[in-house]
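Here the complex is missing one protein chain, while the rest keep their positions.
Labels for the chains are A and B, by order of writing; each one numbers its residues from 1.
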Amino acid sequence: MFKKSIALILMILLCTMAFSKKEIVFWNAWGGDEGKVLEEMIEEYNSLQDEVVVRSVFAPIGMGEKIMATLSGSTVPDVITVWDWMVVPLGFRGQVLPLNEMLEKSGIDEDYYINGVWDYGFYEGKKYGLPTTLNVSAFMWNKGAFEEVGLDPDTPPKNIEELDEYTEKLMKYRKNGKLKRLGFDPVISHIYCYVFGGKLWDPETGEITANDTGNIKAYEWLASYYEKYDVKAKRIFQAGWGDVFSPLNPFLRGEVAMKEGSQWEILVAQKFAKPNFDYGISYFPAPEGGREDVCNVSGSFWVIPSASKNQKVAFEFMKWLTAPRQSAHFAAALYNIPPVKDALNDPEFTKIVDEKMQVYIDLLTDGYVYTFPMLPIGQTYLSEMTQALADVQSGNKSAKEALDYVQQRITEELSKY
Amino acid sequence: MIKTNKRRKVTVYIVAIFLSLLFIFPFLWMVSTSFKTQDQIFDAPMELLPNPFVTDAYNELFTETDFSRYFLNTVFVTGMTLLGVLTSSSIVAFGFSYFKFPAKDLIFKVLLATMMLPAQVTMIPQYMLFDKLGWVGSFKPLIIPTFFGGTWVIFLLRQFFDTVPREYAEAAKIDGANELMIFFKVYLPLAKAPVATSALFVFLWTWTDFLNPLIYLHDDHMYTLSIALHRIASGTHYPNWPVLMGGSLLMALPIIILFFTSQKTFINGATISGIKG
Partner (left out) sequence: MNEYTLNVRKKTFKRESVLGFIFISPWIAGFLIFTLFPVLYSLYLSFTMTGEGGNLKWIGFDNYLRAFGERDFWLSVKNTLILSGIGIPIAQIMALMAAILLNIRMKYQGLFRTIFFLPSVVPAVATGLLWKWILNPRLGPINGFLEELGIAGPGWLMDPAWVKPSLILMSFWGIGGTMVIYLAGLQNIPDELYEAAELDGANSWHRLKSITLPMLRPVTLFNTIMGIITSFQSFTQVIIMLDMDGGIEKSGLVYGLYIYTNAFRDFKMGYASALSWVLLIITAISIAITMKFFKDRDN
């Protein structure tokens, strides 16, 4: 009897020891096939080491409802996926951990990441998360359309003047006066702020520079563009544009000749473009005195909640996830670009790199990389800038007035913190 | 007399059919999309009939994930919710309708007022509350509160109970019934239509609820159908349309069947000759 109880106790002890692997919870924001890729990677990690079992939970980000709710409670996951603009507000409010110390201990610093990407996620000296993969914007042009109007199909516009000139040439109308092809369609207006030599903030000091002269010039240029071409007609024309990821993609159908495009649109063209469709990718054309290599970067982040009870092991897992091979593998699955330098050469990633993708990579590694300022006020700055542009376009305010207003508003907002 | 009746009948039919076509058209588009391949849905001009007709979307839905698991979870949550809401709300609605008591009007106004605060801001403090109770990560936050009455149903049932003539209750009283028996034997049987309506809506809202299960459940295997569908159909750069449409249709099916088969409770309509209204 006695021996039996000892045996039982020993067995129970052994069992609990076997199950004493720490479990950390990872919020996987990806569904479908992409989510599966990540889950496979997690399985791999679990089999590679004995210290930790990572449990993946499907957690779409949306607007952060689930994230904000959970972080207000006591049971939090250990690694969460969030949009880039959420990182600083969460970090500033103390809800996610600053990673500086752990990064330093691991020897990860600026050199680990592609040039310019290290600043991504910083605010007032604290880095609150690690980027998962990057989305990069570049300039695309329809070679066939260029040929049609007598332009050299292999030469994109070199500067703003040529851009304006080409736009004029490429505008095409139907017999009934309706638009058939838009010459150029600027959407991400802040790219042009940087192209014209302006900037949205000073990442070093954190100072807001909404009314930087370069920004004002950019807005004036954008507004003039809409003045020249009927905004209303353009909107209606654009309403007929299909989804980007579909054969109705306006660029592929020749409905817009020049536009901004992200790297994953290469995939779109591969899938849906007609066989004789040819297009090119290049840097954004700039005015005299502007920047010729503007590279806009955006993406999602992995962060560690401050209330996590497994911070160190969570960080180790995050480190593995963002290591070159894993980073390359995951980015390739999403048709995004890995943020980590060595990942660029990893065969997991290079297998999706063709000459078009290479342009994006070059832009990223050699260009002027900027991300929209990450501030504690979330996307307020972006929505103010969008409103400002709308005001300028409608003629309610001049570019200077509109941007002065944004400057004043945002500095005021930030001062409250 | 007979001629005008026939004309009336025909007009009614024509109007009903015309409106039905308008109402059903988008639904047909959904059905059609669910049977197409992902590439085909982008055909322009839009073809209503899938060609080829494939069941890929449905295959994916049933085989891809723990579909039966999510289905059972959803059935459980919806079933318990229905039980909780209908039983508690009918009792409370009766309370507000039948009895006179001090501050009744004020309390009812407070009840209405609780619906006037949007969920965007009450969501997080509510989560904090359930977190303190230790219910987060389980089905409890989704189910237990339903046993304390649902304001929408209470309001609807109260409106119906208010129309029950007091004489019926008086008659029952004379026969020796107490209030509880009056509730069960007089009021409730008369409220078949509103109770069925409430059941329909509560079923609909709970079955398709996305945000509440998402926030309060922390385990993949506890998730409900709405979340599962989101997971299967989503992609970083584009959604899987046939799967999204097919899944939405499958989720809508139980409710449609429920409504269609519950028509008995809604049939008290007069014949054509004595059109109601």
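One rule holds in what follows: contacts are C-beta pairs under 8 Å (C-beta built on N, C-alpha and C of every residue); 3 or more make two chains touch, one makes a residue touch a chain.
These numbers come from a predicted model, not from an experiment.
The undisplayed chain touches these shown chains across the complete complex, A, B. If you put the hidden chain back, the residue from B:L61, B:V77 or B:V92 that touches it is B:V92.
Summary of contacts with the chain left out: across B:Y58, B:Y168, B:F201 or B:Y238, the touching residue is B:F201.
With the whole complex as reference, residues 63-65, 68, 89, 92-95, 232, 235-240, 242, 376-380, 383, 386-387, 390, 394, 416-417 of chain A touch the missing chain. Think of the hidden chain as still there; on chain B it touches residues 9, 12-13, 15-16, 19-20, 23-24, 26-27, 29-30, 44, 88, 91-92, 94-96, 98-102, 104, 107, 110-122, 124-126, 128-129, 145, 147-149, 151-152, 154-156, 159-160, 162-163, 179, 190, 192-194, 196-197, 200-201, 204, 208, 226, 244-245, 248, 251-252, 255-256, 259-260, 263, 265-272, 274-277.
We adopt the following convention: only the chains that are shown with their structure count from here on.
Distance between chain centres (mean CA atoms), chain A to chain B: 39 Å. Of all residues in chain B, those touching chain A in their complex are 39, 42-44, 123-124, 127-128, 131, 136-137, 211, 214-215, 218-220, 223, 227, 230-238, 240. Contacts from chain A toward chain B in the complex involve residues 25, 30-35, 56-60, 65-66, 68-70, 72-75, 77, 242-248, 264, 267, 272, 334-336.
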